[in-house]
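Heads up, one of the protein chains got dropped from this complex, but the rest are sitting where they should.
Showing chain A:
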Amino acid sequence: MGSTLAQKTWDAHVVRHGDDGGDLLYVDMHLLHEVNTPQAFDDLRAAGRAVRRPDLTVGTEDHNTPTVAIDKVIQDPAGRRQTTLMRANCEEFGIPLHRLGSAGQGIVHVIGPELGLVRPGMTIVCCDSHTTTLGAFGAVAFGIGTKQVEHVLATQTLPMARPKDMAVTVTGELPPGVTAKDLVLAIIARIGTGGGVGHIIEYRGAAVTALSMEGRMTLCNMSVEAGSRAGLIAPDETTFAYLRTRPGMPQGADWEAEVAHWKSLRSDEDAVYDKEVVIDASTLTPYVSWGNNPGQSIPLDAVVPAPADFSDPQERVAAERALAYMDLEPGTGMRELPIDAVFLGSCTNGRIEDLRAAAEVLEGRKVADGLHMMIVPGSTPVREQAVAEGLDRVFAEAGADFRPAAGCSMCAALNEDRLLPGQRAASTSNRNFEGRQGKGSRTHIVSPAVAAATAVAGRLAAPADL
């Protein structure tokens, strides 16, 4: 019986098999941000331990950082203290840090690939659940907690049991106007928020290989919303073409040797998965979330569901609660929902292709009166690229608020960008949890194209509706 890509990658990183079934896994790249790390450094110091491999560790400032200006003082004292500590900790332990305003700064999952730090066959961890994004390159990449951060800092390893294997095969072709974001929402709606618990999902099939690297990152990004430990896609020519342009890549014969190695990183034909799901891409349309978890998503063409539509009693109770929180009436068409704010950005959809998709819709149009559209680049290079392509002018002419600095912004509501209680937003981010974008906020997750069309229409809309 053959092996899966996830299993091969895992096996290649086992430092030691435990007597009790757990593995000690070597970590090739450890990414840090300011929020979930101060305690790890405190405990490291208290125990008198060093950082084993600062050369395999990198930090960025993204969650707390203001995006309205790079020199704005962080108003929240606790947030400001975290950022100050991040700088001091990285300096003390010799860890490179991409500070706000520096060339490589941005959301941790956006800058990892940009800086050439993410490649096929690697293991990558970060104190952030959306580390699953980086599986787009054929790496085993997952989020960890603060104690695990400390463990990796001290040892460059993690004790863990190997997750099971799950295959999500997407056959056919995505119809025009249907994106990776719609695909992943459809997948989570199908398998549920717990559908991938304990598994690494491998995405396969024609519709997956047809995606750009940025689309693949969007798809893998939301793997965690299906409960899975990680999501990955076997590397191919699309992967190699992206990597070719990144800094620090091997050259000449060394590059050829790496590509040859990367080509061997795929699941065997006879590999057996613990769980398998098949989805036909050609049946999909733009998706949108209606409730308070990403699994509560439906086609934009559909109406708000009723609790009675759910046979599972727990899902029925969850639907009642979500309808009340979201202030929705069953039977209402999703397109009828008026929107107060649109957020384009995040580690899910804050990349250049996402900004281009929005600009295409906004070109020659205006953001609806009274609606605030915030566009936050995922990294400093994304912002620079957008300016070089003139997207900033399109955004300005449309009346959108294109931010001068990069960060997580309203996705996690840890900087000053928050919705007011009761405000309804269309958001390209990954979570529609209660209070996610500010206490009492109501979030509908959408693709960048739907976000832009919604900003113009003032109601949930697809570009084709304009």
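We take it that a residue touches a chain if its C-beta (ideal position, glycine included) is under 8 Å from a C-beta of that chain, and two chains touch if they have at least 3 such contacts; residues count from 1.
The rule is short, and it goes like this: contacts and distances are computed from a predicted model.
Not every chain of the complex appears here, and the one that does not is recorded in UniProt as "3-isopropylmalate dehydratase small subunit", selected from "Electron transfer flavoprotein subunit alpha/FixB family protein", "Sugar ABC transporter permease", "Ferrous iron transport protein A" or "3-isopropylmalate dehydratase small subunit".
Among A:109, A:229 or A:351, only A:229 touches the chain left out of the display. Contact with the undisplayed chain is limited, among A:5, A:110, A:144 or A:391, to A:144. When you scan A:49, A:244 or A:366 for touch with the missing chain, the hit is A:49.
Within the complete assembly, A:434 is the residue of A:340, A:389 or A:434 that touches the hidden chain.
Counting the whole complex, the residues of chain A in touch with the unshown chain are 15-16, 18, 20-22, 24, 26, 28-29, 35-36, 38-39, 47, 49, 52, 54-58, 64, 76, 78-79, 81-82, 94-96, 116-119, 122, 126-129, 131, 142-148, 150-151, 154-157, 159-161, 163, 193-194, 197-198, 224-225, 227-229, 248, 250, 254, 257-258, 261, 292-293, 295, 314-315, 317-318, 321, 412-414, 431, 433-436, 439.
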